[in-house]
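Worksheet for the structure shown next.
Here the complex is missing a single protein chain, while all its other protein chains stay put.
Naming follows writing order (A and B), and every chain is counted from residue 1.
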Amino acid sequence: MTTNTAPPLGSVHQLLGHPTDLEGHLDAHGPLNVALYPNCSWEQSLVTSVEASGLTGRGGGAFPASIKLALARSAGGGGTLVVNAMEGEPASDKDKVLLTWAPHLVLDGAQYLAALCGADRIVVCIPIGRDAVAAAVSHAMGERTGHRYARVREEIVRPSDRFIAGEESALANWFDSGLSVPVFRPDKGTPLRIGKRPALVHNAETLAHVALIARHGPGPFRIHGMTEEPGTCLVTISGGVAHPGVVEVDRGTPLSDIAMLSQPVEPVQALLVGGYGGTWVGPGHFGTPYASISLRTIGAAAGVGVIVVLGEGSCGVAESARIARYLADQSSGQCGPCVNGLPAIADDLARLARGQGDGVSMARLHRRLRDVNGRGACRHPDGAVGLVRSALAVFAADIAAHGRGEPCPNWAKPTSFRFPRPIGL
Amino acid sequence: MSALRITIDPVACEAYGYCAELLPEAISLDEWGYPMVDDRPLPAELMALAKRAARDCPKRAIALRETKNR
Partner (left out) sequence: MNSTFLWYATRASGIVTLVLLTLTMVLGLVTTSRARARSWPGFAQQEIHRRISILAVVFLAIHVVTSILDTYVHIGWFAIVVPFTSPYSRFWVGLGTVGLDLMVAVFVSSLLRAHIKPGTWRGIHWLAYACWPIALAHTFGLGTDSREHWVIALGALCVLSVGLALVWRLRASAKRRVRPSIDPSHVAPPIRRVTTTTARGAWDDH
């Protein structure tokens, strides 16, 4: 897995493209003006700014940040502000890049929200195995101590690096039990807790946006993006491209424009949008704006800021089969439908990929997809189901050919997708 | 007026299947023995059986929740 360490592509420079050290950061963005003591008018104006900005979560849920904030504030003080930089998605690098190149923005955002919620500690969650990122954040924290700069205590913790470990409830659960597995939450309205204290969990990129909105108001945020979905966002582009990496784009930029930034090496067959638990988008929809409201109309979602380019020379069925196998392996193993259903679905896709379609009943595959959907404690199986369903739709012709025993010659080609360990078919 | 809905905790459930035996009108089993609950609100005459299913589940995985009529 490569982390993009070169300057970002693209022309938008809200989050990235500024100095990384504390001095440069303060010069570029201005001071951290967090209220010294509980100050109602300061708090109210910040809450209003966040609300007016229309900021939505950049960690996959796209949930309005102002609502999450209101919930957390009503839960009382003395809680924990959790910076979710887990980024379990193999195809995503944006949080690593953000924490390496703009850690102070993320930490500032955490300080602002911690002040609003009365949180008394900030915890940055970076999985084990990402020591370079942890070192960068640790260095930044050291700079802040030197300047006696930040108000609330900041720490780094290192949970498991599994795919599901970054899910909100899995992260909170890890603090309590050491197990990075999600918790069944039938009522999402009740706030997360770590021990007995409330916890506010936010993706690192969301916090970086908060830091800018708090300093400059909602205006500069809303200039970018769409009216209904404002701001910029970070997207990781990978797959069949010459220059994979993280770009910052306005929300609502057409998918094809974003993909072009990385220069695909051959004509594009399909785009995987939203991560490995996201959906395939076919050529007919390449012009769709990259925003939740637009993507929803074609059955997709922005997800975790990932676009993977599938070139003509690759096999969509084979890549989908690999992703399905990866997702099945990454189940936390708690719920029967997920533990049993995802491997069964992955087996069927693998058979299709190899051209052994006679063992696969499409009716049974569709039934399993329908049965597994929505029946886990978290949305992991839902993501897998969405991925497979979109593959069956976008690659329908290929699926039919593979099913007849006529797989395309590219199915055995090495994958252009990133996985922590090689996935066999 | 609010209706009761059956919620199953998928982490606690271990596919004993008693709920599907007691309440086949609302709960069926998938091919691996795990329960699938019908989305529709529970009719009044099945309420007693639903409460019994919740009480008898060896893993305490069933809860009955109030929801507002949609």
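FYI, a residue touches a chain if its C-beta (ideal position, glycine included) is under 8 Å from a C-beta of that chain, and two chains touch if they have at least 3 such contacts.
Remember, predicted model here, so these are calculated numbers, not experimental data.
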Option from A:Pro31, A:Gly189, A:Gly284 or A:Pro409 whose C-beta touches the chain left out: A:Pro31
Selected from A:Ala70, A:Ala132, A:Val339 or A:Ala401 as touching the chain missing from the view: A:Val339
Of A:Arg144, A:His224, A:His285 or A:Arg389, the residue in touch with the unshown chain: A:Arg144
Touching residues on chain B - with respect to the absent chain: 14-18, 21-22, 32-33, 53, 55-56, 58-60
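By our rule, only the chains that are shown with their structure count from here on.
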Whole-Å separation of chain centres (CA-atom averages), chain A against chain B: 34
Contacting residues of chain B [partner chain A, same complex]: 7, 9-15, 30-34, 36, 63, 65
List of chain A residues in touch with chain B within their complex: 183-184, 186, 334-338, 340-341, 368, 371, 375-377
